[in-house]
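One protein chain omitted, others in place.
So that you can tell them apart, the chains are marked A and B in the order they are listed, and the count of residues begins at 1 in each.
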Amino acid sequence: MAKMNFKLPGIIKGLSVTFRTMMQPTVTVQYPHEKEEVAPRTRGVIALKEENCTACMLCSRSCPDWCIYIEGHKTKAPPRREGGKERSVNILDRFDIDYGLCMYCGICVEVCPFDALFWSPEFEYSEFRIANLLHDKDKLGEWMETVPEVEPLESGAVQPKAKK
Amino acid sequence: MSSLIFAVDIGWGATTAIKTAIVLAIIPAGALILGYVFLLKMMSHMQSRLGPMDSGGFHGWFQLVGDGMKFLQKEDIMPEAADKRVFAMAPIVVLMSTFAVYVVIPVGPELYVRNLDVGIFYALAVSSLSVIGVLMAGWASSSKFALLGALRAAAQLIAYELPLLLAVVGVVMQAGTASMNGIVQAQVDGEIFGFGGIGLPFILTQFVGFALFMVASQAELTQPPFDMPVAESELVGGHMVEYTGFRFLFFFMGEFGTAFAFAAIAATLFLGGWTLPGLDMDAEYMKVVGPIVLFTKVMLIAFLMFWARFTYPRFREDQLQKLAWKFLIPLSVVNILVTGAFMVWV
Partner (left out) sequence: MADTPIIDIDPQTMSLLADSQMNLELDNGDMILNMGPQHPATHGTLRLVVRLDGERVLSADPIIGYMHRGYEKLTEYRTYPQITTLINRIDWLSSFANEVPFIHGAEKLMDVQAPDRAEYIRTILTELSRISTFLLFLGEMGLQVGAITPAFYGFRDREYVLNLIESATGGRFHPNFNRIGGLKDDLPWGWTGECKRVLDICAKSCDDFDRLVVGNEIFQQRTRGVGIITPEVGLSYGVSGSNIRASGVDWDLRRDGAPYLSYKDVDFKVWTHPDGDSFARYWVRLQETRESINIVRQLLDKMPSGPVMAKVPRIIKVPEGEVWVETENPLGQMGYYVVSKGSTGPFRTKIRTASFSNVSICPWLLQGIYVPDVVTVLASLYFILGDIDR
């Protein structure tokens, strides 16, 4: 057993650490009275821009949890020019994301070829009933307002090309 | 004492009733204040967090009172194989030993319950009755964890009684009396190399005794670094593991009440009790200022105790026992010898 007398520096230095921490301000953020700023890239909730979606089902197929439910139907739209052929377009009937299953991985946002899905840092959407965690088309459209602007990248990165 | 508050003589019965009521009120109040300031707020700030903020509105002062009320309304559960009477008596024994310590602590010029001639000896002897309570709790719980914890606790508490007592012997030798009031008086009347302005708080000459007393009282209260009996990450509560509701509240109050009592004893023995160097001891206003001074000193000593509690890891029991028997007791005996030598030749 190591000899112990009471003025060994090891024990006293430890006391100084706790004393110093006591004198400094605390780091607690008193949620819900105060809220912290989250990073813009935080994966909080997925927002849907309905006009871009063509019900191609790529996101639904690539979801690891199969939490996206899509239903759509084809219909005929008027031709672009007089006398031309009628175009067939996909109309989106139902687009639900079940946030009780969602893993927040982001594969759906990435694979979407038409840029219809966006990440938003909004995270305060807890519900009292699990069934209410199924967000339908309109609610997903509402989240579009919270999607942040595309932020600039760090120096040295290849800056994204400007969108046409 | 009877002429303290009233100018008339109110007789023995009423005086005793008032004294009992005050002591019964001080213990939960002292436990609450110590618990809130040190356990909830100081510990939180040492850990970079805020602690309770919402209950009671202002910085969560109501938290412990709410906890107490929560404990009181819980169901009274006893293990099926437990020895019912012993199980019920154990927390009461622990709490009673705490109450009995407050009898001798002087709070002001004539503010004490009894001025015993063997004051400090009585206080330490009575506080060691809690060992019996712990053993009763561990055995009657009929649980292996509880028994292991109780045996560890009993071994630890008995081992650290000796340094506690021997540390105090130096103070008694210097004061010339074992009565607590006498010790306070000796500190006021003492002189430091002929300079009598601030008296002689015994911490100056008995610093070794003070350190020993703090370490031993930390062990008596089973607080880290000596909390192996209630090691939370292993035995989850030790001898108190089967206790819930108001019985657990008794244990909790006993622990913090004893902390308050030991801090008060340390303040009286080493820091001068309810006196302050500049103030006249016999003045009338000391009857109000005295308790406030003692309370401040108790807070200081409790700060040291809880500071060590939150910083250090815990000893294993064999290391704990080695520390007590092979180091603290010889050191305290040496302290007594040195004190005696100084008193004879200096």
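Simple rule for what comes next: a contact is a pair of C-beta atoms (placed from the backbone, for glycine too) under 8 Å apart; a residue touches a chain by one contact, two chains touch by 3 or more.
Please read all numbers here as calculations on a predicted model, not as lab measurements.
Touching the chain that is not shown, out of A:Met23, A:Ala39 or A:Ala131: A:Ala39 (per the contact rule at the top). Summary of contacts with the chain left out: across A:Glu34, A:Glu124 or A:Glu154, the touching residue is A:Glu154. Counting over the whole complex, chain B has residues 43, 46-49, 144, 224-225, 227-228, 231-234, 236, 310-319 touching the chain that is not drawn. Take chain A: the residues that touch the chain left off the picture are 1-2, 4, 8-11, 13-14, 16-18, 21, 27, 38-43, 62, 64, 103-107, 110, 119, 151-158.
Here, only the chains that are shown with their structure count from here on.
For this pair, chain A with chain B, the centres built from the Cα atoms lie 55 Å apart. Residue ranges of chain B in contact with chain A, taken from their complex: 42, 44-50, 53, 211, 215, 307-308, 310-312, 319, 322-323, 326-327. The touching residues of chain A, counted against chain B in their complex, run 1, 4, 6, 11, 14-15, 17-19, 21-22, 24, 26-28, 30.
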